[in-house]
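As you look at this complex, bear in mind that one protein chain is not there, while each of the others sits in place.
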């Protein structure tokens, strides 16, 4: 990271400068002579950063402050800010070359003409490269599945709700809007390799959206969950290598679906039973452990471990922050570890490194739930439960990863 | 105040409803029968507010949150929000009919085309009535003298710095931009009845700006203060009835100038000497009481009392928050009272009522000085020093009044 | 009493929202139920049904057991069981009134809340007031029977400012629709 490297350079040079009792001024200019105070004017420069790394995480600053902060989970250090908007959605080019920010603005702040577009930023200079106008997008923010990019990085899909439910398709190579299609009764876009997309639907089914032909063909599985009684969290986990999605319901039922032209959904298992507890009920009064938060699950794909933000409570507390993170071995259908967490985080992700790091974020204090002020991010080692880094005022929104 | 009235109506009705053991539902609809639970659907309505009152104060929410909050100092209650922008300037029509918000925005949030304009809002409905485009304005925020309105309410003056120093004139009756003129070396616009404007200049003079002819005629007094050694705070006090301005320097020198085509500046007096202390110096090391903050003085015009935010410290601490408010009788040149304040407020104003109220605001906690988060506002009775109301998260910017 | 039937609600309202015209598939296109504002005709509410005592499990959420009916500027006011955002009652508005200068959205998300005074369930429309910047006063986040994005009309994270001049979110009201 650039700033860490600079700090090192500065302190190394300072040790030398200290011997001459002249201090840091000696090294602020490349043309300065060590041993004399430099009065050489410095040049203003602009830093650049590497392409996204597997150890980086991206935190939306929340509902009030625009921008997505990049941190390195290896160091806990801030890298830079990607210029996203409040209620915006960030997508990261799988090839690591671009950041895409889906935004909506009026020409005159809150009045004038509405504009919806994707801003394109180079991933190393973070320079603005241009906008791709689109017909609209949902205004909600804080979701991973409203703006997704195809695995080859060529196509972007942006969910729209106007309140007609539809999807916009953008060609990133040509940097232009291609077309939109209506998606009645479904949302939560998921890549569906070889087919196009998948989505969750309000009738409790999974839709397969075939984009390979001229006409968009939408088919649905049989309903397998209740969208009103025991909904599946928006925050579904997509695993390209296995061609599947892992889903979590409010009561803690873990579903796995095989993607394809005709997705198949396996029988779910209860998270609580997987932890040796009784299954949770889809009604209040019964105290149990429940998943909760805005981004309650994260999948470490290589190991097949699902991490879940859990809190003790009753049903219909699915937005509550966590007091534990449960580590679920999906193949064994077992909760293999319960990690205590502080600060009631509502947002969770996990890096895809061989030794993964958990990232949790809690909303900032003050002005009540939903004020959207930046809160503390923690980097946790799931192997030990140790807090590796704690970053104040990091953000309150989604945590995303580059891969 | 509308919401206060509603609360009263609700609680009065509740007392009645309690007798029927049916609760608040009985009265949510005008067509409900008391004694039965109403299932009548309610209509969505929109509230309106009275024209600005002498007891109201207007707090900019700060550098991060747009909007100016109206509070009533008589009740401590929130009235509504005027739709101003961050780095924007609010001006209040002296006739009480409009609020004017000077703003600058780019068509696409932080890129696109720059637009500078005055948005006009009806003072009772707060409805947006339209924009008046102007060629530019200074981006600084938090100042009273960058956007002022003539005493008859017909003309607006907006300071611009691009970095050429100039003034834009707007006709509010016709709702259009009239013209701009350059104002080299001066800023801080003050009304100058019968002449046009006055301004403070970097050579330590006061400029008279004659707008009565076709050509703008700018003349300056002899320099009477040092703009770099002992500057006069931007926050000068204009008194239309007396045709004068009251000014405060960093060291606490109080200047009074008679406005006109050729303004005359009287000999200043020392605030500290007026309090029976030694005069403050314009250099550090000497500990004394100094004025400080973003809006450190406020004049109660009818009584000729100047209130000043004061802190104990050294020179060049002119942004520090206050631990006392000094009440200065200008005619007697005496500090007649020192009122202890908590929370280190940096912003002060005083209502122009017969029994005035002081309003102080301190910047919100967190993320360091200048983070611009909303802090606590206090309403203080200057007669007793009593805190009448304390309002959390009120704002961090300027406090303005309607008259 | 059943759980709120979104589809049943939707059909009636949406036909009205679509202006009563025969425009193809307004309901199918939206695929969700929406609660129309008074500028559009309102739901017919069965008083007989509303009189039935509610014994369903949803009457006993943590929120419902702790709710009060006297102060609508607090998050635990009974109607706020599924609200998310700033209360308009703290921002110059009322329980069903927008603050001056804001515009009520003609459509909204809905909640089913229990009035602890009579133990009955009522349908509440959380109508956003739009066109002014975030009030950020009295922020609350109720989650009774709140669902996810694919069931939009029961999700409270969406900015529900459709059909208003500006979609900028200011605050939320909790408008009585009728017995659930």
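Order as written gives the chain letters A, B and C; numbering starts at 1 within each chain.
Everything below uses one rule, namely that contacts are C-beta pairs under 8 Å (C-beta built on N, C-alpha and C of every residue); 3 or more make two chains touch, one makes a residue touch a chain.
What you see is a predicted model; the values in this text were computed from it and never measured.
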Chains still shown that are in contact with the chain withheld from the display: A, B
Selected residue (touches chain absent from view) among A:52, A:67 or A:356: A:67
Option from B:187, B:274, B:298 or B:341 whose C-beta touches the chain left out: B:187
Chain not shown: contacting residue from B:171, B:210, B:273 or B:314: B:314
Per the touch definition above, residue among B:199, B:245 or B:394 touching the missing chain: B:199
Subunit A residues that touch the omitted chain in the full complex: 2-3, 6-7, 10-11, 14, 21-25, 28-29, 37-49, 65-67, 78-83, 121, 124-128, 393
Positions on subunit B where the hidden chain makes contact: 63-64, 87, 104, 106, 110-111, 114, 138-143, 145-146, 161-165, 182, 184-188, 199-202, 227-229, 231-234, 283-285, 313-320, 367-372
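The working rule: only the chains that are shown with their structure count from here on.
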Graph separation of subunit A and subunit C (steps between touching chains): 1
Farthest chain relative to subunit A (centres taken as mean CA coordinates): B
CA centroid of subunit A to CA centroid of subunit C, Å: 29
Gap in Å, rounded to a whole number, between the CA centres of subunit C and subunit B: 38
CA centroid of subunit A to CA centroid of subunit B, Å: 41
Per-residue multi-chain contacts in subunit C, two or more chains: 131-134, 136-137
Multi-chain contact residues (two or more partners), subunit A: 64, 110-111, 367
